[in-house]
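Below are the structure tokens for one structure; questions will follow.
Missing here is one protein chain; the remaining ones are kept as they sit in the complex.
Chain IDs A, B and C follow the sequence of writing; residue 1 opens each chain.
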Amino acid sequence: MRRQIIISPDLIDEVALVRSREVGSDMGAVVNFLGCVRGQETGNEIAALEYEAFEPMARHQFNLLLDQVEKRWPISSVRLVHRLGRVAVGEPSLWVEVVAPHRAEAFAAAQFLIDEMKRTVPIWKKPVASAVFPS
Amino acid sequence: MRRQIIISPDLIDEVALVRSREVGSDMGAVVNFLGCVRGQETGNEIAALEYEAFEPMARHQFNLLLDQVEKRWPISSVRLVHRLGRVAVGEPSLWVEVVAPHRAEAFAAAQFLIDEMKRTVPIWKKPVASAVFPS
Amino acid sequence: MSVHVTFYSFFRDLTGVAETTAALPPDSRLSDLQEQLFARYPQLRPMQKSMLLAVGVDYQKPDFLLRDQDQVALFPPVQGG
Partner (left out) sequence: MSVHVTFYSFFRDLTGVAETTAALPPDSRLSDLQEQLFARYPQLRPMQKSMLLAVGVDYQKPDFLLRDQDQVALFPPVQGG
């Protein structure tokens, strides 16, 4: 299984990610998820989220999840990008791509990864209030 | 809910589709599905699939499914592209995008749409054998 | 009355035509049209079980009451995606 895990303050370059996708001729399904920062966090207007990671552990925990994905489904590729630092409202903080022979396993693996990530991968976010972040 | 349904022989231009995406500041999740033509169809090597549609009915049936999506989930946008004519192995024949406040509803709606489409939207495919389709 | 019939996918190969018309007595149903088409194209009959029927752009059942000039489509199970 191809794996790519990027944890970085850089903007997520979706176009570059789409262009670097590899889909073998026996792969029929690509599921892509994009998580974007919403303008409200627990009821309050925000301007951005500030993401922090314990990076080596985050990378290791992502890899443990990918080990599980590899055991459970015939996935050919998983690519993951998580942003760090300030991510403005409307910008993506998370990008996940799963390539599989059929759509059922691609959807299942993508959802598993995101659900488990939110339980085990040491990344945290802090709201940045609108007033202190001029647009 | 924003709707876009494209049924066309043109190549699916993912980059243009990504660039024309609209995600409101209250939307946190984008699920994208890409269905690609596999090199084997019921055990035989193929070079391509030839897609045919009863177009006005296909468009109408897609819209009936989108009516259901709109009733069941708080989706802000669904965009669908289905190719017609000859689609070579490895090329995408279907592109679906769902934008929603949260990931659970985006995943549910995307899967519902694809499952139901395969039951009700009048599109058919015919394998094109490798020998008759020089690469 | 007369209805217009279109065949899709391999139904077109089975019948050898993409379109045809059928003359029917008043108050005919889709099932009456099917019987007439099976008589004309016997190779269609084995497909009856999985055959899908549409009038205009909506699916209809065999008991659907046809009207003059209806646009009927007959096709096998769909396979999009």
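Everything below uses one rule, namely that a contact is a pair of C-beta atoms (placed from the backbone, for glycine too) under 8 Å apart; a residue touches a chain by one contact, two chains touch by 3 or more.
A quick note: this is a predicted structure, and the numbers were derived from the prediction, not measured.
For the chain that does not appear, the touching partners among the shown chains are A.
Contact with the chain not shown here comes from a single listed residue; of A:V23, A:I75 or A:I114, that residue is A:I114. When the full complex is taken into account, the listed residue touching the unshown chain is A:S93, out of A:N32, A:S76 or A:S93. Chain A meets the missing chain through residues 35, 51-54, 56-61, 82, 93-94, 114, 117-126.
In this text, only the chains that are shown with their structure count from here on.
Remark: chain A and chain C have CA centroids separated by 49 Å (rounded to whole angstrom). Our note on geometry: chain B versus chain C, Cα centroid distance of 27 Å, whole angstroms. Centre-to-centre separation between chain A and chain B, using Cα means, comes to 22 Å.
Within chain B, contacts with two or more other chains are made by residues 35, 114.
Residues of chain C found to touch two or more other chains are absent.
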